[in-house]
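Every protein chain except one is present and positioned as in the full complex.
Letters A, B and C name the chains as they come in the text, with residue numbers starting at 1 for each one.
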Amino acid sequence: MNASAPLLRIRGLCVDFPRGGRVLHDVSLDAAEGEIVGLVGESGAGKTLATLSILGLAPAPGRIAGGKIFVGDQELTQLDEEALRPLRGRLAGFVFQDPSASLNPVRRIGSALIESAMRHSGLSRKQARKRAIEALRSVELPEPESALRAFPHQFSGGQRQRIMIALALINRPPLLIADEPTTALDAAVQSRVLDLLKRRARRHTLLMITHDLALAAGFCDRLYVMHGGRVVEHGPARELFSQPRHNYTRSLLDALPGRRTTAPMRSGRPQSREALAAVRGLTVRYRGAAQAAVENVDFAVHANETVCLVGESGSGKTTIARALAGVIRAAPDQLSFPALGDDPPSAAVRARHLQMVFQDPYSSLNPRWPVERIVAEPIRTHRLCSRPEQKARVAALLSRVGLDPRRMNRRPAAFSGGQRQRIALARALAMNPRLLLADEALSALDIRTQAQILALLRDIREERKLALLLITHDLSLASEVGDRVIVLRRGRIVEQGPASRVMNSPRHEYTRELLAAQARWRRGSPRQQGRRMYTPGL
Amino acid sequence: MLAGLAQRAARLLILLLGVNALLFVALGLAGDPALMLAGEDPTPELLERIRAEYGLDLPAWQRYLVQLGRMAQLDFGVSIYSGQPALEMALEQLPGTLLMAVLSMGLTLVTAIPAGVWIGQRPEAASRRLGAALTAVAQGIPGFVMALVLIQLFVVRLGWLPSLGYSQPAAWILPSISLGFFLAPKLCRVVSAGVAEAMQEDYIRTARANGASMRFILWREALPAALPAAVALIGAQFAFLVSGVVLIETLFLWPGIGLLLLYSAQNLDFPVLQAICFVVAVLVFAVNGLADALLRLIDPRLRPATQ
Amino acid sequence: MRGVLKRLLAPLKASPQLALGAAALLGWILLLALGGLLQTHDPQLGDLAERFSPAGTAGHLLGTDNLGRDLWSRVLSGLPWSVGVATVSCILALLLGGTLGMCAAQYQGYPRTIINQLVDATLSFPGLVAAIIIVAVAGRGFWPLSITLGLLSWPVFARVVYAESLRLLAQDYVTAARVMAVNTPRILLGHLLPGLRPVLAVVFTFHFADMLVAESALSFLGLGAPLGVPTWGALLQESRDFLIVAPWLMAAPATAIALLVVSIHLLGDGLSALDRARR
Partner (left out) sequence: MRRDRTLARTALCSCVILALAGAGSAPRAGADETPLRVAITLMPASYGDPFRTLGVPGDWVWRQIFDPLTESDDEGRIVPLLAESFENLGANTWRFVLREGVRYANGRPFNAYSAKEVFDWLISDEGRATVVGWEMRRVSEVEAPDARTLIFTTWEPDPVLPNRLTSAMMVEPQAWREMGRHGFSRTPVGTGSYLLTDWQNRDGAVVLTANPYAWRPPGISRVEMYPLRDHASRLQAALSGQLDVIMSLRPEQLDIFRDRGFTVHADILRQILAFAFDVTGHPDAPIADVRVRQALNYAIDRKALSEDILQGFAPPASQGSAPNVFGHNPRINPYPHDPVKARALLAEAGYPQGFSTTVQVVTGTYPNDLEIFAKLQQDLAAVGVDMAFRRVLFSDWIRQFFQGAWRTELFTMAWNTAPHNDALRPMEQYSCLKTRPFFCDETLRAGLVAAGREMDTGRREALLQELAVEFRERAASLLLLEYGHMWVVAPGLSGFRVRTRAPELYRVERAD
């Protein structure tokens, strides 16, 4: 890494929005040639805006209010649209978070690549085509020629992200900006794309935005931590990770799985034999689907234990949850509730036995209802208490999940994601069920919020002796909180057993891959503690 | 694709049967056509002969079945008034109607799409707001009222343009403009909305990040994304357009299905009405099929998976 | 009370378009209510001596027609009929289409396929053609016309309600309700209907405008209002005979129709903008 003038220099960048006021407060940032710089922070920290501003791509009403931006020795803040356009893609290439949304669905891969190449490098269509094929090959996309004629929807998420990278690099820009490039991808794919980026990065300067501190720490040379539109701390990745100076950074680190000060959620004491829910050979096939979403799955959840269903997207986790909750019809012999007697329970009985919390805190609450009515819905439906008591009951529930009861007549819109998840939890608890299903209930939340909700879950679990079925794609989370872990793949169980055993000596190949993939590039994830890290640049 | 076609065909069949039944009932309400055919002071035996000739002596359900059978062979009988084969009469009128449809559709496309793109580019800009407001107003003005105004202005006051038939291209202008009013504002709004929406999409950001010009982004990135909605609209609105054709034809004395329809309806000439409904239904059916094919062409996601 | 008023007025503040539309509509409602009082003459009686007095003549704001009847009064007296037809047909269409649309969304399998087929079939047939035929047979008059229009246009509502219901029923809070064993009627009433309201408001508004146009078009073709009822379509038709002698006869009803429809469209746009903002 040569210390001479870094390729990208941002000095005291400020961005204003006509309404929102100042959103970026004098952000300064350097990125030297061949360096991998990480930009870390929670959603809304201003990471993306900062990088978009570099080439004047900040969304419409926003305008740069101050500061300077240099790429090489060219100052960019003074240039107008016309002057900036030719630089975009040539000075810096962008890779965005959601590959499925970032490619125009109605245009062929080829046209995007080729036109971009022609636009900047002044190539003939023929040359541009060759360049495009090279680019696709360089991102290790199978049979690039035919890929040119294909449409985005014909590729998998990982492939699309590779295409995005090819598109960003096709004009060979010195600077590559990757905005959460792997967040939308499954663990295995994630690590492969990261490998690719790493390899490509040797020839470029890579500015990478991520919310995942562990990843950033493992992947980048230097980190900038942003919070509320400011850079609160920056420094070499390892230092910043091992001894953070700023409180905010510290709080982020403390929220990491494995580092969370929250004690594990395991019940510790020997679990009772009474199965609250038992699944025997569960098989679900959706109308018109080629193969079953869930096939021949066996497991049971016993009282007062925490079971984690782990699997990547499309592994059938949610389907199982919905079958348990009775949203999807399952054959009576495949699903039973021994705790409720032998014959299948009525909907009402099942409902009071088992409740559910959903992934998306925005769609799981009726936006038109005040919180009181939302939480009271189960109470009313099952007449759990008389009308006058209702209010008190709701208030109690809300304060239990750490919300101010006085806000009970506001609508969901007035609450943050974490708070909404608390409301959803309160609603589920209103039935005081014995078994609680949490379907990716944490994955939509910022890491610190995640930790808080986790803590809350644990406490409630403790005091109510709840059994918990936690559904997640995040192995580290599972290993952290679960008594038992069940690993799913394409609707089948590949492995299940005590969390510690599955984590430390996985029997099934897939589990091993999964663990490796999640651990790769991440610092401080359970399996990596105390082990020698991958050091960048090697 | 084939399945879709079959489904459409089924739909067409349902539709035709429905219309047919409706008209049959209507015919029943309308009373004995034999009397109308017989002329003044008909003798009983004359009436009998006519009833036999038109199969009116059979009980209703039998008549209905017979009629269905005939229709299956595309025989809609003869007009009560002219004695001409009904289907022939309807088909004779088709070219005029098609010409008008094509003309106005062309005009609609070349005006609505650029306007829509222009507005959709930056909907919040003042000039665009004005444009949007104008289209909103235009959408409010009923096409046939517009036609009346145009006639009053260009035909009656100024005498610039003819208002009879369509043999001279000059006579095409006003009708196609008037008919354009039935669809153009709607289309413009859909396109602008689609473009505006597309402009918010991530892939537009990608394009900008790759240094694409605004013009390129509008016409090559945003518009294609907005087109499916537009085509869908045209497909869905074609039936409505046909309604417009009826009005405009009567206003501009444009010999087409519309005029025939109106006269036949006023004469309660049921065989002809049956034939017209059949022709129109098939026409709409065809256009919708076309729209579907076009949609598949524009939006690859709708095509049956190849990989 | 004030709270209610506030909640009613809040959206108007949000969207000037909506405010404008609402204001215009209010004006029309006033015209409708005071119609009788505002009429300066008997819309049916005229003095042949005054026939064809142009707009602005003393005592005749919009002039008089071929029988010396006061056009202003006639235009006013035509309003209730047209609006009545539009209202009745819209409500009929709403009830029919709404119910069927919700059923199609809630109950998969046969009900859905049948209803959808029915909708597409009806939609793919030009309404005016059908209307002309039905009216020609069933005869003119308020109820035949309103019912005809209603029966021909219910699919518009069915389609929208169906699509929106599908979207809403897929929401997690509906799933949550199911997990809580809330029974279906309760879900439809508690979660679905309120969710549909904004969309319905929009569709209803635009459809109302369409029905107004349809009515005037049919009257214009001589298949709408019965003889002597001066609906705007009928006035337009009559006026065509006097293109030269008395152009104002056409100007008045044409402007009236355009204005009414446009103001309703304004309202509709406002509502849909509001709805989009809510999303």
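In this section, a residue touches a chain if its C-beta (ideal position, glycine included) is under 8 Å from a C-beta of that chain, and two chains touch if they have at least 3 such contacts.
All values reported here derive from a predicted model rather than from experimental measurement.
S.K.: In the intact complex, which of the depicted chains does the undisplayed chain touch?
M.R.: The undisplayed chain, in the complete complex, is in contact with B, C.
S.K.: Touching the left-out chain: which of B:L23, B:I50 or B:L233?
M.R.: From the options B:L23, B:I50 or B:L233, the contact with the absent chain belongs to B:I50.
S.K.: Quick one: say which of C:G46, C:G127 or C:G270 touches the chain that got left out.
M.R.: Answering carefully, the residue with contact to the hidden chain is C:G46.
S.K.: Touching residues of subunit C against the unshown chain: what are they?
M.R.: Missing-chain contacts on subunit C: residues 44-46, 48, 51-52, 66-67, 69, 136, 140, 222, 226-228, 238, 240-245.
S.K.: Could you pull out which residues of subunit B are in touch with the chain that's been left out?
M.R.: Given the touch definition above, subunit B has residues 30-32, 35-36, 38-42, 46, 49-50, 78, 81-85, 92, 96, 103, 106-107, 110-111, 114-115, 117-118, 121, 127, 151, 155-156, 159, 161-173, 176, 213-215, 218, 253-255, 259, 263, 266-269 touching the missing chain.
The definition used in the following text is that only the chains that are shown with their structure count from here on.
S.K.: May I ask you to sort the chain touch graph into line, ring, star, complete or other?
M.R.: If you draw each chain as a dot and join those that touch, every dot ends up joined to every other.
S.K.: When contacts are scored as defined above, which chain pair ends up with more C-beta pairs, A-B or B-C?
M.R.: Counting C-beta pairs in contact for A-B and B-C gives the edge to B-C.
S.K.: Between subunit A and subunit B, tell me the centre distance in angstrom, where each centre is the average of that chain's C-alpha atoms.
M.R.: Roughly 50 Å separates the two chain centres.
S.K.: Distance-wise, how many Å sit between the C-alpha centres of subunit B and subunit C, to the nearest whole number?
M.R.: Chain centroid spacing, subunit B to subunit C, equals 22 Å.
S.K.: Okay, in this complex, where on subunit A does subunit C touch?
M.R.: The touching residues are 322, 325-327, 346-348, 350-351, 355-356, 358-360, 363-368, 374, 377-378, 381-382, 424, 427, 431.
S.K.: Contact residues on subunit B for subunit C in the complex?
M.R.: 10-12, 14-15, 18-19, 22-23, 26, 29-30, 136-137, 139-142, 144-145, 148-149, 151-152, 156, 236, 239-240, 242-244, 246-247, 250, 261-262, 265-266, 268, 273, 276-277, 280-281, 284-285, 288
S.K.: Mind pulling up the subunit B residues that touch subunit A in the complex?
M.R.: It is residues 124, 201-203, 205-213, 216, 220-221, 224-225, 227-228, 298-301, 305-307 of subunit B that touch subunit A.
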